[in-house]
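All protein chains of the complex are present and in place, except for one that has been dropped.
Moving on, here comes chain A:
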């Protein structure tokens, strides 16, 4: 925007600071609860700005509450699903973007239309399938589906590949390269930015995913962090949950998301723009 008067500038800063404080204060409260002592926690006498600094909470949560195990489970599930979703969507999108074959157009329409089906429709039958395979209380129901190329990811990469000049492929074909070579050596390396975005999407979806683990995992030893945090709050016998420790665990759940956003926002931004605007048109 062009010139901004001093009054407008002042109004803008007041607005940004007021809204900024409103949006930042829950974070501060989260830290304050995480650092509260057990006595304060029992009384629920938390303060807005941290008044106590019970750093030992960050040790207790590992020694008494399995946090290390939850983190490990989350990490395993997330890393494997990222690999699965990026790799499968990348391969499939090459097929849709670059190989002409009978039925390819119809299948692409089918792929797009699957995006309209809410997960709730397939949730119950999938549960029954995985249950019959004996996969309840294993990571398989959470990781195996990622290897079958998500429709949205395929769509995003395909759009990106369509923008790569076909002359590259043709030159390679003249040199005697087949589709696997062209995909692996020429196209795939050029799609790294969009693959990075998909890795980030996949990370944020799986790291925070609550419903999937809730359906499939009952064994606390197998729980990822998102479910493990919630388990901490379900204490029996009319007792109060250890809220300070719950918030420490919540911080461990939140911080990786923040870091990934800070370091990956560039990729996400570009994918958002291309995905968002192509969704509009």
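Definition applied: a residue touches a chain if its C-beta (ideal position, glycine included) is under 8 Å from a C-beta of that chain, and two chains touch if they have at least 3 such contacts; residues count from 1.
By definition in this document, contacts and distances are computed from a predicted model.
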item	value
Per UniProt record, name of the chain withheld from view ["Multiple sugar transport system permease protein", "Anti-sigma regulatory factor", "Transketolase" or "Carbon-monoxide dehydrogenase medium subunit"]	"Multiple sugar transport system permease protein"
Hidden-chain contact residue, picked from the options A:111, A:142 or A:198	A:111
Candidate in contact with the missing chain, chosen from A:120, A:175 or A:219	A:120
Contact residue for the chain not shown (choose from A:154, A:197 or A:217)	A:154
Touch residues of chain A, complete complex, unshown partner	1-2, 4, 8-9, 12-13, 15-16, 19-20, 23-27, 29-30, 33, 44-46, 48, 88, 91-92, 94-96, 99-102, 104, 107, 110-111, 114, 116-129, 145, 147-149, 151, 154, 178-179, 183, 204, 207-208, 210-211, 214-215, 226-227, 229-230, 233, 243, 246-247, 250-251, 253-254, 257-258, 260-262, 269, 272-273, 276-277, 279-281
